[in-house]
Each structure stands twice: as C-alpha cells, then as structure tokens.
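A short worksheet on the structure shown next.
With one protein chain removed, the remaining protein chains of the complex are shown where they sit.
On to subunit A.
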Amino acid sequence: METPGFLEPFQGRWTKRHLLDLESLTSDEITLLLDVAQAFKDSTESCRRKLPVLTGRTSVNLFFEDSTRTRTSFSLAARRLGADVVEFSASSSSLSKGETLLDTAKTIESMCIDTLVCRHKAPGTPQMLAANLDCAVINAGDGPHEHPTQGLLDILTIRQHRGDLAGKTVAMVGDIAHSRTARSNIWGLQKLGAHVIVCGPSTLVSRRWEEFGVEVSHDLDSILPRCDVLNLLRIQFERQYTRPFPSVREYALLYAMDRKRMERAKSDILIMAPGPINRGVEITPEVADGEHSVILHQVNNGLAVRMAAMWLLNDGRATS
C-alpha cells in the first residue's frame, strides 16, 4: 500500500533505529511522534479503521512481565497497520530450558522479523537487545527505567486537552522511585516546556530528584492549587522489600486524590493514571470515573502512539 497522504509530511523525518527511552530524544523527535500519533488518530476515527501500511512486516511481542493494556495495545497497533504479530511467552520458551535471553532474541530475529517489542523487569534489557540485533526494538517498559510509549501517550493526552505543554504544571504523585512512567514523563514533559512536580512520601520521592530539574514535594495539598495536570501513579509493592510508608491507610490519607482534594484543585484540572489503578489507594472511584478523569483517553491514545512508533521505525524512517 502506498503511503497515505496524511502520513506523507512525516515520511523520512525519523532517523533512529529504535525507540528505547525519552531521555535521549530531542523535543523535535518527541513532537514528531506526537504529531504522527495524532494524525493516525484523526485519520482512523479513533483507530477503528485498518491502515495496512506495514503489510508484510512482522512484529514480535517479547514480554517477560505481565501486562494487559500495553501488550494488547502493541498487538492491536501492529494489526491495525497490517503487520503480522507474534506473541512470545517467556515461560513456554527455550528460556525455561536455560537459553540466554540474547540467544532467544537472536533466534527470533533470524526468522526475519521487523520489530521487537520488549518488556522486561530489568532496566536496560531492551537496550542490550538493541545493541545486538538488527531489527527495530521498542521498549515497552524496562523495570523502573523507562516506558517511552506510556510517556508519549500521557503527553499526547495532555496536549489534546490543554494544548501546548509550555508553561503547564504537571504533577506526578505516588511511587516515583519505582516508576518507569514517571521517568519517561519527566524527560518528555520537560523537553516540551512543562513544569514538573514529583510528589509523594520522602521514601519514594527523595530530594535527589531535584537533580532532574523537577520540583520535589511531599505535600499534595500544598501543590494542588498550582497543578494543571495530576498523574496518579500506582504504588508498586512488588518492587519493594520494606514498605516505604506505615500503612496503605496512611498513604491514602496523605496522597489519595479524593473529592475533598478536588475542591482544592484548579477547576479544569486533568486527572490521569497510567494504570492499573488501585481504587481507594491512589485515587477514589468518584475521581477515577469523574468528569476530570482522562484515564480511558490515555488508553485510547496508547494505540495511536504505538502505531506512530511502529510506522516511524519501519516505513517512516529516513534511511528506509
């Protein structure tokens, strides 16, 4: 299929082989990804229509961690672009027979695949694969390091609802220490001119984060009136040895976004959450399902962002 007209302005503008993080991207590259995602979204009417621009291409989902939305989103994105999708399960692979991760990846690559989408609990695993493979590698979350497409879809959602990011104040609340979403958001948001606040208990948001250029706060109530966007991150108990706060009850009391706190917030505040959400811990049901919540928009935007990433890394690249 020829490149559709709406994609032509973007063709040949992307130069990178892989999408591993937002830290290493320029603001222009981030904007290009967002623009292409928006174009996909606009042209496919909420992404329901197929656009077979990657027919004949193959994408492999190499997920070593449980995932619902990200895996489904990547699969759907590839299929909407006409690519074939292979789902790889670590537990039923030769990895369980002692094969190394890299050998497994090389074996898969030798079957002529075009894109490898990797999620792994260890930071750097997609980077390691990218350094050793010829196919395009997309990081679908590497431990607490980065989750670039999640960062992009969050930023796209904000841009759709509030326009230009410059000068906007975006707060991320919760388990910053263990959050790959937070890291990708911080790089992406700051490169587009937003002011970023990270907020949570001092055991999960240390003063060291100020070195990233963000504002650090431990008091949600004090920052709320200044925030245009609130992104509520899940407490990742599975990544912690010792609980970083005395009880879930105490955490909810200090940091859960509830109706009362909504009254302190700006009248047009956007409520976001990368999911999965723990209702009653980070966010109460009435806020999660309330008029300010754009949580489901985020999920929907994820599809467009992943279609954009796959297209740019394959047909949209300058060198292809």
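What we mean here is this: a residue touches a chain if its C-beta (ideal position, glycine included) is under 8 Å from a C-beta of that chain, and two chains touch if they have at least 3 such contacts; residues count from 1.
Please note the rule applied: contacts and distances are computed from a predicted model.
Enquirer: For the chain omitted from this view, which of "CRISPR-associated protein Cas5", "Phosphoribosylformylglycinamidine synthase subunit PurS", "Carbohydrate ABC transporter permease" or "Dihydroorotase" is its UniProt protein name?
Expert: "Dihydroorotase"
Enquirer: One chain is left out of this view; which of A:L76, A:L102, A:L254 or A:V299 touches it in the full complex?
Expert: Answering carefully, the residue with contact to the hidden chain is A:L102.
Enquirer: Pick out which of A:H120, A:K191 or A:R306 touches the chain that's been left out of the picture.
Expert: A:H120
Enquirer: Of A:H18, A:H145, A:R234 or A:R306, which residue touches the hidden chain?
Expert: A:H145
Enquirer: Just the residue numbers, please: which parts of subunit A touch the chain that's not shown?
Expert: 23, 100-103, 120-125, 127-128, 131, 142-146, 178, 180, 183, 206, 208-209, 211-212, 241
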